[in-house]
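Removed from the display is one protein chain of the complex; every other protein chain stays in position.
Then we have chain A:
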Amino acid sequence: MKVVIYRVGQNQYATPVESIQSIERMLPIRPVPGAAAHVLGVANLRGSVIAVSDLRKVLNVEEQAFTPESRLLISNGNGYVVDEALDIADCADDAWEHVGEQKVWQRGDQLIVWEDLQA
């Protein structure tokens, strides 16, 4: 299977490519009153309106200001803010191990956490 690997805070996460349409640079975000805490607002992605969630809030990672490396992962019409997009990698299905409620993959020195992007 192929996964998109990205960084949020100090940790690396992976999401299957099937769940991701594209990776984008940060877009101007318009806040929406009354939305959930992790929803930053809406943005215009090439003519389509998408909701933008802050994956850092979802994953309880301390938020940093956006940098030139900040990216939006586009999945099911939603945008997810990550700190850096790293790689598209191949991995065996049985490479994933269950640790508590999480699935992790030991990729070389790096521990990668499975993320469905369902939030």
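FYI, a residue touches a chain if its C-beta (ideal position, glycine included) is under 8 Å from a C-beta of that chain, and two chains touch if they have at least 3 such contacts; residues count from 1.
Assume contacts and distances are computed from a predicted model.
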**Complete:** Out of "Methyl-accepting transducer domain-containing protein", "Cytochrome b", "Aldehyde oxidoreductase FAD-binding subunit PaoB" or "Metal ABC transporter permease", the chain not pictured bears the UniProt name "Methyl-accepting transducer domain-containing protein"
**Item:** Absent chain, residues of chain A that touch it
**Value:** 2, 4, 17-18, 20-25, 68, 71, 85, 87-88
